[in-house]
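Submitted below is the structure of interest, expressed as structure tokens.
For chain A:
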Amino acid sequence: MTSEEILKRLQDQFGEAILGTDDSSLNLTVKVASETLLEISRFCRDDSSLSFDLLSLVSGVDWTDRIESVIHLDSTAHKHHLVLKVDCDHESPRCPSVVEIWNAADWHERETYDMFGIIYEGHPNLVRILCAEDWEGYPLRKDYLMPDEYHGIPNDFQQAGKRPQKYNPRG
Partner candidate 1 sequence: MNILNTLSILAAAPSEATAIWLPVFFWTFALVSVLSSLAVLVVKDIVRCAFLIMSSLSGLAGLYLLLGAEFLAFTQIMVYVGGILILILFGVMLTNREPLLIKRMKATGLVAPGVLAGLILFTAIGYSVCTVDWKVTDQPLPADADTPARIGNALMSDFILPFEMASVLLLVALVGAAMAARRGGAEG
Partner candidate 2 sequence: MIFGGTMLSNGLVFARYSLAEWIQGLLGDRLEMIPEWILFPLLMLAGCLVIIGFITVFALFAIWMERKVSAHMQCRLGPMEVGFHGALQTIADGVKLLGKEDIVPRHADKLLHYLAPIIVFAGVFPLFVVVPFSEKILISDINLGLFFVAAVGAVEVVGVIMAGWASNNKWSLFGAMRAATQLVSYEIPLGLAFLTIILLAGSFSMVDIIHQQEGWLSNWFLFHNPFMPIIFLSFFTASLAECKRAPFDLPEAESELVSGFHTEYSGMKFSIFFLAEYAAMYVVCAIAAVMFLGGWSTGIKPLEAWLADSAGNPMREVLSNTVHLVVIVTKSMFLVFVQMWLRWTLPRIRLDQIMHVCLKVLLPWTMVAMVATSAIELCWPGGNMVLTALTIVIWSIPLLWTLKAILDMTVGIFLKFVPSGR
Partner candidate 3 sequence: MGEATNVTEVPLPQGGTVAVKPGDFRTEEMLLNIGPQHPSTHGVLRVVVRTDGEIILDSQVHIGYLHRCFEKVVENVTWTQVTPYTDRMDYLASMYNNLGYSLAVEKLGDVEVPERASYIRIIIGELQRIASHLMSVGTYGLDVGAITAFLYCFRDREITLRIFEEVCGQRLNYNYIRPGGVSGDLTDEMLKKIDDFIDYFLPKIDEIDNLLSMNGIFIYRTAGVGILPLDLALDYGCTGPVLRGSGLARDLRKDEPYGLYEQFDFDVITGKGEKGQLGDCWDRYMIRVREMRESCKIIKQALAKIPEGKFIEPKLLKNVKVKKGESYLKVENPRGELGYYIVSDGKKGPYRCSVRAPSFCNIAVLPEISRGCMVADMVVIIGSIDIVMGEVDR
């Protein structure tokens, strides 16, 4: 199926719940409302013409005013690709978990939680995966500041006598 056909199939099925597409993306990107994510995901997996059976990646993007949770789906049978995006609130980001549909989402959602602090509701074991369990803050947020020390291990920047600035790498 081509991107247009997938989009049409989804819009036919869900209508209003499909909030729109993202034109800047080179892949077919569909924005969905967080309440309908589970329903749409299940349809994407079970519908024989879509059959997105392989969850490729769950990730997040911090747009400073909102945090996006991005799900990349693949179909091994039809060899097409779909990106589902859910907008989350920047202060307390929440998003439904798709673990019950694809087990692969388990670790990816834990990682996204670890890095962005998105609470995946319904996740069976939402704990930090890469960072230490008592780590503070969510490193991939743009306003993240490296802590001065961690269990007595000083921050290297601090040792060098300079503090990292707020995210502003390009001057």
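By definition in this document, contacts are C-beta pairs under 8 Å (C-beta built on N, C-alpha and C of every residue); 3 or more make two chains touch, one makes a residue touch a chain; residues count from 1.
The candidates were selected such that all candidates are chains of the complex that A comes from, given by their letters.
For clarity, every value in this text was computed on a predicted model and none was experimentally measured.
Candidate 3 is the one that touches chain A in this complex, out of the options 1, 2 or 3. Partner candidate 3 is touched in their complex by these residues of chain A: 22, 24-27, 29, 53-57, 59-62, 70, 72, 74, 76, 79, 81, 83, 102-104, 106-108, 115, 128-132, 139-140, 144, 167, 169-170.
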